[in-house]
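Heads up, one of the protein chains got dropped from this complex, but the rest are sitting where they should.
Chain IDs A and B follow the sequence of writing; residue 1 opens each chain.
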Amino acid sequence: MMWLKLAWRNVWRNRLRTGIQSLLIGGTVYVGVVFHNLALGNYRNMIRQATRMGSGDVTIYDTLWFSTRRPSRFYSVAPLRKLLHTPEVKTFYERLYLSAFARVDLMGFPVNLVALDIRKEAVDHPILKGHRPDKEDGAILGRGLAERLHVRKGDRITLTVRDAKGELKTLSFTVDGILDVPIREVDCCSIFGDIGYVRRSLRYGDGAHEVAIMLKGESPERFARKVNRRLPPNLKAYTWREAMRELVSAIAMDYSGLVLMMLFLYVVVSIGTANVLFMSVMDRTREFGVMRAMGMKPRHISLMVALEGLFLGTFATAVGLSLALLTNLYLSTRGIDLKAIYSLLSQEGMTYGGVVLEPVIRSTWEWKGTLGYSLFVVILSLLASYFPARYISGIPIGEALRK
Amino acid sequence: MKGPVFTLKGVRKVFRTGDEEVKALDGIDLEIRRGEFVAVVGPSGSGKTTLLNVMGGIERPDAGEVWFMGRRIDTLPERKLSDLRLQSMGFVFQSHNLIPTLTAEENAEFVLFLRGVPAKERRRRVREVFSALGIENLAGRFPSEMSGGQQQRVAIARAVVGNPAVVLADEPTANLDSENTVAVVDLMLRINSDSGTTFVLSTHDPLVIERAKRVIRMRDGRITLRR
Partner (left out) sequence: MRRRIPVVFLMLVLGVLIELLAGRVFSPHIILLRGIRALLGTTTGFVLGSTGAALQRAYSNPLADGYILGISGGAVFGLALSEMLELAVSGFIFSFVGSLVVGGMLLFLTRGLKPDLIPVIGIGLGMFSSSLAVLLFMMAGVEASRTFYALWGTLGRFYEYRDIPVIAFTLPVSLVFLLPVLFSDREMDALSLGRDEALALGYDPDRAVRNITVFSAISVSLITSLVGIVGFVGVMSAHISRMYGVFEGKPFYISAGLVGAVLVLLSDAFGRVVLGIDPPIGIIMSVIGAPFFVYLALKRP
């Protein structure tokens, strides 16, 4: 009790110094916790967007198609439909990816024809959101492609494309929508058409290259394992982590950048804390001399200084953490609108690792990291007190008394 | 216990600052018996403080022997020394004696706390000593709220609260006016005669010297006069 009282009062002895120091320590906790949750929130947003337009939570591919993208490796969806009719599955999307040649007047362009159920996907798909073509042969394309092809809404485009048997066919679409797509590869070269129309015209039956499955909350890994046991050997269910390696590694890179920066802050702060504790201890050299003359032992001094470091760290962390939680409450409900910043930063718009981002970043609540960052700061300020404590108790008492 | 409290034989201590050597203690032989009230007198730089520090195990002599209550202390390890100081000695310094973040009462209590005395017993003992010394009114005050004389009284209370065999006081009245000086010395004399605690104090104040029962005069690290 005595030690606690003494340490607590010592901490508040030099208000200015302690105030600044708490601000630093608290600030680090604040920055760490807010950025951690914001970053994770951002990643979650990225993943959600990516799974909606790409792989889904779990995707079923022909294993050879997954590695080669050879169009002939499509598979029939009918046997899967029963398999996917389970309570875990929210919905699933069937898609075909074909290479085609678009002809306008005398010019021709290679394009990617993405055949999917536009009506169904319009609910979730970040690019197609809200689009409902009236006609069965309606196609949606990016503004870049539309300009190259000199087409406007209502015009017709003709594609040359191989059908399921490998024969060349011509397939025509009516331009139903022209979109501003922030992803360059999509903008320049992709045409979205209705999968039913494509299947019928190109004799694909109920074939698909990709069945993207959205889950209700089940872990993708567990679901993929379950499905894999019942799939034929040429098919495999991939989780989004396996299907979107680039995104996963982009996220890992980004987060390690954050960790590197936080590490930098933490090093700065612990050196700062050690310095401030040092100064506060050196100012009291004589006082420690008197205490030791009275019979206080070096370990008592270490204990006292360590307690001071602990109090300072805990107090500052408590303040920083509560402010961080308040901020996070705001950021997780309202979010930050980054539209302005993104457009300032790049002409390409809000994409990251090939993913369209929502302009509003919302932070999430991730408790492990939140507590980790806070606890780490407390431990660091405790460690920072060690060196000053050892130093001061190493000064001979007689010398300390002469100060 | 019979016999001397302190026995010093041929104690020497030299301080070096840069190229200069200062002989703070230059062959001190001294014996102080139980219950004595000794004033070590001399001009500043004569080695008074060093003598007290050596007796209190705060500084180690370069040569000679220091015996305290039948035990040789100049060779004891630091850990044993601090135990010894805690159990058997009290200290009063010239100024800034008290821990500024503790009240008068808590300052005195701190010694007993370090000894591991239970809280209740500590408070009882502190109250007893404070009322014996007539400073109950200071109990709740912080050092910054007390005058120099009041601080020294509290420091004395802290020095004697654990019933030490000896109190070593280094210029305890140097920063006090004569009225306070007399009061503080009389307080120490009263404790000396009431409980038989040995007092060794350094001073150059005539008011203190004339009240001391025994005077040791020092100059340049040597004892020049014993009375």
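By definition in this document, a residue touches a chain if its C-beta (ideal position, glycine included) is under 8 Å from a C-beta of that chain, and two chains touch if they have at least 3 such contacts.
None of the values given here were measured: they were computed from a predicted structure.
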Visible chains in contact with the missing one: A
Candidate in contact with the missing chain, chosen from A:Leu4, A:Ile271 or A:Val360: A:Ile271
Given A:Met2, A:Met214 or A:Ala250, the one touching the chain that is not displayed: A:Ala250
Missing-chain contacts mapped onto subunit A: 16-17, 20-21, 23-24, 27-28, 31, 35, 38-39, 250, 253-254, 257-258, 260-262, 264-265, 267-269, 271-272, 274-276, 278-279, 282-283, 341, 345, 352, 386-387, 390-391, 394-395
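Note that in this section only the chains that are shown with their structure count from here on.
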Length of the line joining the C-alpha centres of subunit A and subunit B, rounded to whole Å: 68
Contact footprint of subunit B on subunit A as seen in their complex: 1-2, 5-6, 9-10, 13, 286-287, 290-298, 300, 396-398, 401
Subunit B to subunit A touching residues, read off their complex: 50, 53, 56, 58-59, 78-79, 82-87, 89, 91, 93, 96-97, 99-102, 106, 109-111, 113-115, 119, 158
